[in-house]
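Every protein chain but one is kept in place in this view of the complex.
Residue numbering begins at 1 within each chain, and the chains themselves are lettered A and B in the order written.
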Amino acid sequence: MSSDPLVVIVGAGPAGMAAARTLVEGGLRPLVLEKGPTPGGRLWQRPATVDFERRLPGHDPDRAERGVSDFLGIVDRIDWYPGTTVLDATRDRLWALGSDGVIDQTPWDALLVATGALDRVVPLPGWTLAGVYTLGGAQAALKVHGCAVGRRVAFLGTGPLLWLAAAQHLAAGAEVALVADTSHRLGALPALPDLLSDPQRLALGLACFRIVRRAGVPIRLGVRAAIVEGNETVRAISVESRGGRRHFTCDAVAMGFGLVPQTQLLDLLDVPFDLVPTSGLWLPRTDRSGRTPVPRVYAAGDGARVLGGDAARLSGERAALAILEDLGRPTDPERVARLERELARQERFARGLARAFPFPAELEARTDDDTVVCRCEGVTAGAIASAVRTFGRHDVNAVKALTRCGMGRCQGRLCGPAAARIAARAAGVPLGEAGRLRAQPPIEPLPARARCMVTEPNG
Amino acid sequence: MNGARSRLRTEVAIVGGGLVGCSTALHLARRRVPCVLLEAERCGAHASGVNYGGVRQQGRALAELPLAGRARRIWGRLERLVGGDGEFRATGHLRLARDEAEAAALEGWIREAARYGVHGELLSREALRARFPWLGEGFAAGSFSADDGQANPRLVAPLFARAARSEGATILEGRTVVAIERAPPGFVLRAEPELELEARVLVNAAGAWGTRIARLLGEELPSEPIAPNMLVSEPLPFRIEPNLGMAGPGIYLRQVPDGSVIFGGGRGTVDLERRRCRPSFATSLATIGEACRVVPELARASIIRTWAGIEGRTPDDLPIIGPSPRMAGLFHAFGFSGHGFMLAPAVGAVLAELILDGHSATSLAGLEPARFAPGSAAAA
Partner (left out) sequence: MEDLDDPIDGAHGRWVRLARARGESVPFTIDGIPVRGHAGQMLIAAILAVRPDFGCLPPDRRSRAGFCLIGLCQDCWVRLADGRRVRACTTPLEAGMAVRLDPSDESW
């Protein structure tokens, strides 16, 4: 039949869905692999099988429904595999696990990675207790399942998601014990010009802040330290800010300090990474078009750079156009220019956010020796520092080998950045010298019972 | 210093900071012999730091047994030698036979090895069932060697490097040897970035790159790079005490008290030039299938990580250890063909003796480089 090049999109969030539509318009039939049972990703995830009495701020189920049904409208023109998790990628093929437990492989000619982001955490005393969730986790419990993760939830972290999640919980009728932000209010002022580049999102942010304030929820800004208290399960949180240290009774904590792109596939494909000094994260090298230095490999959405839902959609569309361009298909230069202008605006807004809500690097660097950094393997900050001093190694991959930090079920997704910071500090070297944890296949757990449909010689 | 190379002089230059290189440095340094070790990346970055961690005598070629016996004694007192036990545990090694022919081979090995003072116990099908209830069906027999065990390679390699350093050896990481010249009575090594090293004696402990290092001096010693493929499961309740292997070709598997089941089999891919290797997903799937036949309940678990390591393999699957047949002052120790982790602690001890005393009480018969030298009797 047709010998059209096979474009594979991994992830059907806003970025992946927009890319799929653009490729279809360009006359291609992309293969779309999505881990979840339905399209929509983080922002529009389903099953949204719950009905709230009131509208939640920043949550527009109708728009989500439209986005998703738009995508479902083109599924007969794409190859659509929901419930499919990509586990490994090489320069010529992908390996994926279906929800039926069957492993399959597919060749690819162009690959767009749009795998989204995960909350960034800072290891704090007590953060591994049952009842502590990521902000995204608490938000998913609310929006997808219609549940609060506890009877009294404390919110801790920094960034727009902190305030959004707290405001959504309040609107849904949850009891909120505290909103504690490591950022200072004053930090927002210099960020204002950049934030004004997207007045709508700025307005939403301010509205969330007002909702929290009006509800009379205790607010702490400029938080310098926090401890989750309890034995087995959360009983309270204590936070230290300029006003001193205070306890707040709660049975759940939602915490998050920004987002970390899920870049494991790009790493396996040898895309180079660069350290972003302000956030201390290593990000895959991509340009505004979504191209990476590795031929035929593209990245879009939060999985490349965290710019937000609208930007994810735009960057997915832009990356799809780049794929079409590189395949020698006609594209509209006007459209490309418009997308890049719009993305530039989103980048500007993201810069403003980064300034208003800086990552609390000091809090991370000062992690107590007794605090668990790697929740999968139970490795403490003290164990990391002691390995660094004993063996004179500060590369975070060496630290992983010596301590098991990052070797567990989550593959270092949660502890990687903090482990690097702690190792660098113990060695007295700049953060960049600790490097970043390298991805290893399978990028998500592979059930040993999974059956493989492929028979071919090893290697 | 404006681009000028730093120039160092020492007694013994060692190329390669794997376990073999580091244990050689350690044993030389303990006898107060100045030595400099050059490692292209980090000590233990390749096979030594990422291998399976099996420590066994059972199943080895008889030519390796003298060395293996000496190594086993060192494993037992690792703590005293390098300041840590590297999680060595004498858990025993269980080798499994699928059919009568393999069972006969196990029995034959036990008989032969007894002459070297190595003991194995043959277990019937029923005995296997009774003693190791988690084992799958279909094994005709097994043999168990109680002295064998396992260790954590991620710790052992850095422990040796650290111990060598603290005994006074100079270990330079991030230095790639790119040229070697004969400068009688010794050698001059050129390493990138900018280093020249002059030494009376040269030890080639470059692992999978050993053939290339030998070639820099015009010596042709055959080995090909391979990348054994490894997997690890999520932590599971601890049940599998011994280290498992197959009498025939197949997988190897062990569980650590933390709960992870570590296993391997087959090959990944390797790029010697770029010093990179990668596990192969197809190989991993095949290995998982086989492992689930050996330990059926593994099918309930998830595999959370795979990796590969770069190793050199010789035509006869035996390492190349000993003096160069042609060039005085040159010693080789590479091509361990997938089973050098266990031997390495003794290899360093023996090399130090050969270098300093001209002989060692531990026989290297059958392992020496001369067997590959054209025209030599051993090469036939």
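Convention: contacts are C-beta pairs under 8 Å (C-beta built on N, C-alpha and C of every residue); 3 or more make two chains touch, one makes a residue touch a chain.
What you see is a predicted model; the values in this text were computed from it and never measured.
Asks: What are the shown chains that the omitted chain is in contact with?
Replies: When the full complex is considered, the omitted chain touches A, B.
Asks: From the list B:Arg77, B:Arg111 or B:Arg239, which touches the chain that is not on show?
Replies: In the complete complex, the chain left out is touched by residue B:Arg239.
Asks: Could you tell which one of A:Thr128, A:Thr331 or A:Thr390 touches the chain left off the display?
Replies: Residue touching the absent chain, from the options given: A:Thr128.
Asks: May I ask which residue of A:Val50, A:Leu72 or A:Leu196 touches the chain that does not appear here?
Replies: Answer from the full complex: A:Val50 touches the omitted chain.
Asks: Quick one: say which of A:Thr84, A:Gln262 or A:Gln440 touches the chain that got left out.
Replies: A:Gln262
Asks: Looking at A:Leu195, A:Cys410 or A:Cys452, which residue reaches the missing chain?
Replies: Selected residue, touching the omitted chain: A:Cys410.
Asks: Given the full complex, what residues of chain B touch the hidden partner chain?
Replies: Residues touching the hidden chain, for chain B, are 234-237, 239, 258-259, 297-302, 304.
Asks: Which positions on chain A touch the chain that was left off?
Replies: 35-37, 42, 47, 49-53, 118-119, 128-134, 136-137, 140-142, 144-151, 172-174, 232-233, 251-252, 262, 375-378, 408-410, 413-414, 444-445, 447, 449
By our rule, only the chains that are shown with their structure count from here on.
Asks: Could you tell me the distance, in whole angstrom, between the mean C-alpha positions of chain A and chain B?
Replies: Chain A and chain B have C-alpha centres separated by 41 Å.
Asks: List the residues on chain B that touch chain A in their complex, please.
Replies: Going by the criterion above, the answer is residues 42, 49, 154-155, 158, 162, 232-235, 258, 266-269, 278-286, 288-289, 291-292, 298-307.
Asks: If you look only at chain A, which of its residues touch chain B in the complex?
Replies: Chain A residues touching chain B: 87-88, 90, 95, 103, 105, 377, 390-393, 395, 398, 401-402, 404, 407-409, 411, 440-442, 445-449, 452, 454, 456-459.
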